[in-house]
Each structure stands twice: as C-alpha cells, then as structure tokens.
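Quick one: the structure is below, questions incoming.
Only a single protein chain was left out; the remaining protein chains are all shown in position.
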Amino acid sequence: MSYLSISRVTKQFGDTVVVDDFNLDVEKGEFVSFLGPSGCGKTTTLRMVAGFEIPTSGKILLDGADITDKAPNQRNVGMIFQSYALFPNMTVAQNIGFGLRVRKEPENMVKQRVEEMVSLINLEKHANKYPYQLSGGQQQRVSLARALAIHPQVLLLDEPLSALDAKIRISLRAEIRAIQKKLGITAIFVTHDQEEALSISDRIVVMNTGVMEQVGTPFEIYNFPKTRFVANFVGSLNTADAEVVDPAKGLVSMDGVQFESAEGTEGRKKGDKVKIAIRPERLSFASEQKKANVVDATIENITFLGSVVRIQVKIGNTKFNMDTFNNPFLELPGLGSKEQVTCSKEAVLVLDE
Amino acid sequence: MSIFARIRRIPFWSWFWFILGALYFLLPLYATVNFSLRMERDVIGFKAYVRAFEDPEFLETFLYSNFLALMTIVASIILIVPTAYWIRLRLPEARRIVEFITLLPFVVPAIILVFGLIRIYSSPFKIPLTDITILQPLTTFEVGTDILIVAGYMVLGLPYMYRSVDTGMRTVDVRTLTEAAQSLGASWFTIITRVILPNIRAALLSGALLTFAIVVGEVTLASFLGVPAFGPYLFLLGQHRAYEPAALSFASFLLTWAAMGLIQLFTGDQQVSGAH
Partner (left out) sequence: MAQTALNPKAPTPALDWKKWIGVTPFFLFAILFLVLPSMRLIVGSFTNSDGQFTFANIFQLFQEQAILDAYWLSIRISAATAIGGGIFGFLLAYSVTVGGLPKPLRSALITFSGVASNFAGVPLAFAFIATLGRTGFVTALIKNLFGVNLYQQTDFDLYSFWGLSLTYMYFQFPLMVLIMAPALDGLKREWREAAENLGASTGQYWLRVAFPVLLPSILGSMILLFGNAFGAYATAYALTGGRLGIITIQIGAQIRGDVLHNPGLGYAMAMGMVVVMTISLIGYSWLQKKSERWLR
C-alpha cells in the first residue's frame, strides 16, 4: 500500500470536467511533480489533496486513512503558495510558529521548533523581520519553514518558484530538493516549467486538459514520451508528417526522405500517416563512418544560444533544428551549403498523427 | 465539505447586516417621498413638486448653483490637469508637497475656510507697506464674490479632483505616452489635446461629477458669502414651508444619485466620496 493514494479522482465545476479519472500512488519520501500548461488540472488536483476542493468522485488516502472529505484544517498537509501567502502582520518567527500555536502546543516547544526551522532555511538573522522586509526568495523560504513546522505528512508546493527571478528560482529549487531529501518528506510539486520538473523530481505526472498523459521518471518522460503532447511539451522537438513504409524494419518516409526508427511502427500498416519527432540535440553532422539515417540537408540559419549553437537545416521540404555544443574551435558550415546530417534509430520517435 | 459546513455557508449575519443597512438607507428616502406627496389632504399627488418647481426663485438659485459648479469644474481642470501632468513629467520632487496641499482641505473644514476667506477678502488689497489699494474687497462686488466662492469650492473639491486626475494619469502612464508621442513628432498641443486628455477622460469626468455633487447643494460657503445659491434657498424655504422642501430634498437626492451613478459607470468600483 502506497503512502498517498489518489484513486479515480474526478473534479467537475458545473459541466466542465477539470480533472478526469486521476490515479496516482506516491511512495513515502517521494518527490512527484505535476507538469502541464495552465488549466490542465494540476493545481486543482493539488488543492484536492490539500482539502480546498472536494472531488466530485474518487478517493484520496493518506497513510491508509481516507481524507477525501476532511476539512483542510484537519489534514496535516503542508502547503506552499505561489504568492508566498505569509501573514503580513506577523514576523518570520511568528509566521513559522502559527501552525503550532493554533494547535495549542506548549510555548517552549513552539519556540524550539521555530528556531530549528529558522536555521533550516538559514534566516536566523531575519527571524524578527516582517514579510514586507524580505525578498521574494526569502519569503518563500519562510513559507517552506512554516509549512514544515507542523510536521506535515505531505508537502504540497503550488508553483512555488513562479514569482521569483530566474537565478533565485534555480538556487531555491535546489534548496527545496535538498531539504525534502534531508527530512525524507513526501512532496508534490506543481509547475508549468518542464526544466523545473525535470531537475527536481523523482517522478513526473504530465497532465493536459484534466487527463494524465504520462507518469514516469524525468529520464523516461524526456527520452521516451508516450504521447505527442508529452513529446511536444517536454523539451523542444522537431516534428514532421510522414508515412509508414515498412513496419517490420521501422522505415518511415518524409517527403521521400527515409528514416529508420527503433520503435513506434509496431501495429502499424504500410501507408499509415504518422508524425516523426526528433529532438534537436539528437541530430548531428554525419561523420566518415556512415550509419543509419544519413540524410541530405541545406544549412538555413545559425543561431548562437550560449552553450549551444542551434543550426536550422532543411531536410526535404521540412525545417529541422539541430543543436550542437558550443566550443571555441567549432567549425560551422556556411549558410546555404549542403551537408549530410544523421541521427540514431533510437532518436526517431514515431507518434500518432 | 460536510453538509454542516454547507449549511453554515448560508450567510445569515451577512443578510442581517445588509438588510439593516438597506433600511437605514431607504427609510429616510421613503419618508421624504411619502411626506412630499401629501401636500393636499387625503390625496397622493405631486402638488409639492409643482409648487416648488414653479417658484421663480427656485429656478434662479438652482441655475446659479449650476453656474457656480460649472465654473468650479472648469477652473479646477485648468488648474489641476497641467499641474498633475507637469509633476508626473518633469517635477516628481514636487509630488510630496503638492499632495500635502491637496490634503489640507481635510484639515480646514468649510466653516473654517469661509471664516478665513471672509476675514482676508473683506478688506481691500494694498501694496505692502503703502496705502495704495490695488484691489477692492472681493466681498463687496458681485463678480468678486463669485470669484471668491468658486475659489472656495475649488478648495473643497481639490482633494477629489487632484486624486482623480492623478490616478487617471498613473493608470495610463502619461510619461510613456508623452515620450511615445514626442518620438513620433507630435507637438505639445497635439500631445495634450489628442493624447493626454482623451486618455484621462474618465478620470476628469468622475472628478467633475464629484465636484458637481459637492457644489450644487452647498450651504456653508454660500450662506456666509451671501450668494443666492440653491443651498441657502432650500434652507430658507425649510424655515416657513413644509412640503416643498421635502420635494426638493428628494429631487436633490436624485441629482446626487445621477452624478454618482455616472461616476460608477465611468470608473467602475472605485471609491467615490465627498466632503461635508
């Protein structure tokens, strides 16, 4: 039996189905991200775990107990909001101690726990400041400490980094992950930022229009997207219309250019319309020893992105992006020149039309 | 949510307070209308209204008050719009002092203001240290009194007009608008008449209507400065008549209502309030 179990949960607002048949088992100490565009139902699902929304049908079990209809203040789950939601009339220490004080814990115990939490987030110097005197990153750390102070069974994070600057976002993300690992706490993290989800999670749930598209480790989600939505939403992707040529050999044809794919053609017939998808970093210039999938390409454009150089090539009638690592000695072909590019069989994903 | 929680969600106390508030609002209005319709014994009719509106003095004073309101609004806009614009554009360091001045009318109520105005402007203006008079006392001639009372009304409306205009300018970001227009080669005249004014139209209108609501029934300044305005007329009418004043009170309530309703229409849910 898993620690947190969300089973067959559906949520409707009026006639709109916001979350449709959501099933997920989360192990103790696991860090799971809900990833998807806005309006995909990820926040609603999180809010059902917190108790701010009640599922239309389905069950939520936490450590064996049914919490589906429990009031939020009876649940013992910690929640972190995008807008920090710190109480403006209380200092950092008072904010952190709030949950314990409303539980009528003895004052010396509250003080001790607050001190512990303040040092966990390294804000000892700011314990007596008010939220408006802190930066966004500091405020969100206080919010984390406040949620952890009550020893929650699950930590829920609702886009906690979205309101922060890019640099702080990355450092706080690492800090959240480190604290979560150190305390061994179960966490659910909602985000629309795929890089965030990939870097922080044990597992990712990709959601779209209320439906779970795929559940898997970051590695699986990125390298083996099961649906076209996942492939498109996570990472960047070249896609093109193609036609199955030989299902047994995994051959597909795009405007007469043939690609060989390691998987995805099973169960398809010759002549089926499909989409092929290749990640930009999987394409490269063909070297001396010719392997599979060597195709002719014309160099259309070259964009310098820092650590990566993005080369736009035209294969057949379709434009593809090709990423290559930057180095000072990189020799780039001229615009308009004809080159051969290649990719491995495994890099060619065949998806439904 | 349990069924108990749902039942508790029916906001009994909210309804209670709301209905109490509605009664407080409506009862005096109802009483006024009710009373104003009973001028003739045992008949419900508009006689009081007909009588009140037929009085030539009513029309005279009411028109005069409207004239004062119009003058006040025009003068306020001419004074405040360039000031607020200039501060946003060139002189942000003057913001604090100007905002401080626009708050002063809260500290100096109408009765005190008129006290000071009368004491200053009922004596002739002389060049300092000489006996040469450059201006007769304003209170001694009609135009002078009009100038004085319009200035007084401008002071009373200053906090509202300034805040309204300044908020309007902030929301449309006049500075960027001006710079954009300048970069496109617009002249100052074009910028102000075709870029700035149309964009703060709603703010100007709500400031103007608020000023109108303050001025049209104003009594304190008008009666101490002795001008034949609607406020003092209504007051005197109340001394020796019963039904006509009630009719006019309700009419002026409707007038205030119209002004506030229009403001609501132009600015949405924003705060509207005047001084007493």
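Per-chain numbering from 1; labels A and B assigned in written order.
What we mean here is this: contacts are C-beta pairs under 8 Å (C-beta built on N, C-alpha and C of every residue); 3 or more make two chains touch, one makes a residue touch a chain.
Remember, it's a predicted structure, so these values are computed and weren't measured experimentally.
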| item | value |
| --- | --- |
| Identified contact with the non-displayed chain, of B:Gly21, B:Gly45 or B:Pro228 | B:Gly21 |
| Absent chain, residues of subunit B that touch it | 9-11, 13-15, 17-18, 20-21, 24-25, 27-32, 34-36, 79-80, 82-83, 86-87, 90-91, 94, 98, 101, 103-120, 151-152, 154-155, 210, 213-214, 217-220, 224, 231, 234-235, 238-239, 245-246, 248-250, 252-253, 256-257, 259-261, 263-264, 269, 271-276 |
| Residues belonging to subunit A that touch the chain removed from view | 50-52, 71-79, 81, 83, 85-89, 98-99, 101-103, 132, 143, 146-147, 150 |
